[in-house]
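What you see is the complex with one protein chain gone and the rest in place.
Coming up: chain A.
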Amino acid sequence: MGSLSEIKKQFQAELKASPKRIKVVVGLGTCGIAAGGEKVFKALDKYIKQNELQADIMSTACIGMCYAEPIMEIHIPDGPRIIYGNMKPETAVEILKNHIYEGKINVGYAIAQETRGNQVIEDIPELKDIPFYSKQVKTVLGRCGVIDPERIEQYIAADGYEALEKALTTMSPVKLIEEIKISGLRGRGGGGFPTGRKWEAAYQSNDSKKYVICNADEGDPGAFMDRSILEGDPHALLEGMALCGYAIGADEGYIYVRAEYPLAIRRLRKAIQDAEKMGLLGQNIMDSGFNFKINIAAGAGAFVCGEETALMHSIEGKRGMPRVRPPYPAQSGLWGHPSNINNVETYANVPAIVRAGGSCFAEIGSANSKGTKVFALTGNINHTGLAEVPIGISLREIVFEIGGGIQNNHCYKAVQIGGPSGGCIPEDLLDTPVDYDSLLELGAMMGSGGLVVMDESTCMVDVARYFLQFTQEESCGKCTPCREGTRQMLKILERICAGEGEPEDIPTLERLCRVIKDTSLCGLGQSAPNPVMATLRYFQSEYEAHIYDKKCPAGVCTNLLKFWIDETKCKGCALCENICPVKAISGERKQVHYVDQEKCIQCGNCMAACKFDAIVRA
């Protein structure tokens, strides 16, 4: 193999599309595949081969616009890069055909263009101008959806492994840790612990064997930031881990990745093999004498294994249960050796910090939270997908500008940030800057980056019930408050949602929240009450409506709903009568019909069937 810079030069040329050939890129991250991207890719590939077109096709990972998958990009020689969304195999082929034979661009399907210094094509917005992109700052996701993640050369061409080379040739471990400290990088997995200090603690532990562990057990409902990095830019993680290994004095690393991420695992395996082949991992890396080997451990799907001590137990082959700390992993971690654990996004930030310097990284972000954060936008929002934003941006900007606002012109109600360990934030606090400390004050947390947007049709008691259901199912069962307490909270919430809530339920819930938070053994239990505490804090009136008035204001809790027929609108067509599964609706032909409330099971079939909007629900 030649030197890193030679490879870089060679493949940088390749990364720029060849001047005469069209380049077609299809997004094949999990989101793209789920939307049917593979079929699009195959159809295009077949078409190009059959017609012996002057075109190259490649796949990439998630570009962030999951809402528009499958996505196809066409890079025109000496022209712009056009991004098409919502592709079907036949439309994609049709669009390509038009490009090749007629030089025509299908403006209808085009979402954006990147001019790359060429002339702007009319009627297609420029990538830098569309709100989904303009507010983002791509450092971690910079290569995701641009390079082919399965080709190490493309990573190298995009400055890959330069940071490792720089550290190994010009920096001492202490200097490297210092640089991380200067950057102000904090753990992106939830807690926000300063990364440099964590590394320093592991560095200072005296042991001939140390481990670097990557927590890729991304388990929050609605979170897929780490998956996108693993699928889209696996080498960034490997390089970050190798840098950590060099810094703390470890020669071995583990990536604990959930088995539900098969594509990520496949790409990681390939990336590790390729890096080893090129001497960028393994023995005597770049002739520096530094050895670093990375293993993959697939997790079996327990949420609690995202807790660092449970994760280590799981790698060791034990039952995935957390243990009491101290000792912290930096003192006694995997198999009793000092270990450093960070999540995917944290490690993926490291190469850029080392390349450009910590102070450069620290220019982005707020006073105590530096850099960018990737968020996964889901829920009742127009642009579901991944967005990387500078820390300190307001929630309003994320939801309404990047996220494109609420679906179907509904009203915003709340955003759940931090997954089941986080809390919800109501409209009047939307201007809060998104950083570790401000969110904690609001009873939410940065978490790993899941952002679930909810509109007015969401019942906040039901939301609390949903998250509690999740945490109580995922509790490992080791400590009493989490094992028994979350179950009791869930029971109470289920009762309230079923219309059987009692006035004393609210103080009992509050007491359980206090005690579970105060006494649980690990972070899972300590943060489990957060969704209930936050909804009680901002939406207590909804709890009260359920308990005292036996009403669900959002119309979600079916036991509390009533369906009846507006006499002024009913035409007596009997559609509702026929569709009712329990024969609760009756009436003479062409006469007003009535709902027997005793029989009604609140299924809502009648409402969906009525052509005259005569069924009323409340």
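The criterion applied here is as follows: contacts are C-beta pairs under 8 Å (C-beta built on N, C-alpha and C of every residue); 3 or more make two chains touch, one makes a residue touch a chain; residues count from 1.
What we mean here is this: contacts and distances are computed from a predicted model.
UniProt lists the omitted chain of the complex under the protein name "Iron hydrogenase" (options: "Nitrile hydratase subunit alpha", "Iron hydrogenase", "Nitrate/nitrite transport system ATP-binding protein" or "ATP synthase subunit b"). In the complete complex, the hidden chain is touched by one of A:107, A:324 or A:360, namely A:324. The missing chain, though absent from the display, is touched by one residue of A:7, A:330 or A:479; that residue is A:479. Interface with the hidden chain, as seen from chain A, comprises residues 302, 304, 319, 321, 324, 472-481, 483-488, 491, 504, 508, 511-512, 514-515, 517-521, 526.
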